[in-house]
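The complex appears here without one of its protein chains, the remainder shown in place.
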Amino acid sequence: MCVGLSAKVISVKDGVAIVDASGAKREVSAELLDDLEPGEYVMVHAGAAIAKITDDDKNETDKLNEEYLK
Amino acid sequence: MSTIEEARSYLENYDGPDFRIMEVCGTHTHEIFRQGIRRILSPKINLISGPGCPVCVTPVSFIDEAVFLALEKGCTITTFGDLVRVPGSKMSLAGARAKGAKIKVVYAPFDAVKIAQENPEEQVVFLSVGFETTTPSDVIAVKKAMNAGLKNFSILTANKTMPGAYEAMGKSCDAFLYPGHVHAITGTQICKDMCDKGVSGVIAGFTGSELLTALAVAVKKFGEGKPFFVNCYPRVVKDEGSPAAVAMVERFMEPCDAEWRGIGTIPMSGMQLRDEYAEFDARKKYSVPDLKPEYKTACRCGDVLQGKITPNQCPLFGKACNPDHPVGACMVSDEGACSAFYMYGGDL
Partner (left out) sequence: MSDVITLAHGSGGRKTSELIAELFKKNLGNEYFTADDAAVMPKPEGRIAMSTDGFIVSPWEFNGGNIGKLSICGTVNDLSCMGAKPLYLTCSYIVEEGFPVEDLEKIAQAMGETCRKAGVKIVAGDTKVAGKGQVDKVFITTAGVGVIADGVNLSGANAKPGDKIIVTGDVGRHGTCILLARDEYGIEADVKSDCAPLWDAVEAVLAVCPEMHVIRDATRGGVGTVLYEICDQSGVGIDINSEAVPVAPEVRGVTGMLGLEPLYLACEGTMVMFCPAEYADKVVEALKQTEHAKGAAVIGEVTAENKGRVVMTTSIGGKTYLPQPGNELLPRIC
């Protein structure tokens, strides 16, 4: 249900953020996240930043591998 | 070996007891097919495509309501692209468009508000579908329309929530592959509660490596024989979720009973606008009549959604029902189990 795309926050103003995904820029709602700062990465869905992204998928899966699969 | 290779080899060579895991999220279904993950899995691991595509579970009557608003009331319908081809009992929105209805595809719900602002002579209705992930965006549109004082914008709601479906489906599988972006909003508590009730699951992300790793973790934990829950998508899903999003939805919407196509009514599994926002509720604004849908009986979407059969066991699959002429909704959405099965090949 939920195509998400990770994108970098370029600017935030009045609850609206401009995000950049590999050069594709778009206005999205920033109302769902507190204290969003330029430079942070967010998951974008249906025109809203729904979550901050705090790591990349490689690090994340490497940690899971270490913890659960060894 | 890299993590991907390790997870792969684990899933390929698994030889423990049979394990049934249900991916609840349609985007997971789509990515699992697109990445060719089913063919990596050992025959002992059975992936079931659950009810998590909002398009698939949107009832026929919802499309009929939208067509009614477009053709009978002359409203401009704004919608996510996913809904355009979903068959109603008489026609889809694409069919209504061919009859002259104004149907506009938008990327974000608040783009529909812009359309209403720029076209004050038109009555704009946004088709508000989606689970916890999408509902906040839908609600933001209402908020923006309200702040702008718009009188020509409303939404037709068919929003749904997941917990009821988890309860309804819990017995169809050994574990859930929980939808990462739903839990980015709602947090992890509900999964922990499910675990306490004996229902297992892992929250998964959407890249190939995230899906493989989450599946491997689920299989491994299953082997330990106790109910389990692991958040395998911590880079996006925090324990507390997004309180701001939850509060935003709470302010504008309240739970209601909801019909899930193919499954039936699940109590309190839907969301509708609260009474004080009735002017933005298209159903109330236009007194949409209670439309009695005509069901196609041979279609077994319901059984597919509940994991009781695989798509190719439905008598219509690939014959009367295919992506060009979908009978059931599971065939129409790219995320539908039947469509994914048909397009990406269940038989390779």
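Letters A and B mark the chains in the order given here, with residues in each chain numbered from 1 onward.
In this text, contacts are C-beta pairs under 8 Å (C-beta built on N, C-alpha and C of every residue); 3 or more make two chains touch, one makes a residue touch a chain.
The structure displayed is predicted, hence computed values, not measured ones.
In the complete complex, the hidden chain is touched by one of B:4, B:91 or B:195, namely B:4. Interface residues of subunit B with the unshown chain, by the touch rule above, are 4, 8, 26-27, 33-37, 39-40, 53-55, 80-82, 84-85, 94, 105-108, 111, 130, 134, 208-209, 212, 323-324, 333-335, 343-345, 348. With the whole complex as reference, residues 1-3, 5, 7, 20-27, 44-46 of subunit A touch the missing chain.
The criterion applied here is as follows: only the chains that are shown with their structure count from here on.
The distance from the centre of subunit A to the centre of subunit B, with each centre set as the mean of the Cα atoms, comes to 21 Å. Those residues of subunit B whose C-beta lies close enough to touch subunit A in the complex are 3-4, 6-7, 10, 25-27, 52-54, 80, 107-111, 130-131, 133-134, 136-138, 140, 179-182, 184-185, 205-207, 209-210, 212-214, 216-217, 220-221, 230, 232-238, 242, 244-245, 248, 335. Only residues 1-4, 26, 28-29, 31-34, 43, 45-48, 50-62, 64-65, 68-69 of subunit A touch subunit B when the two sit together in their complex.
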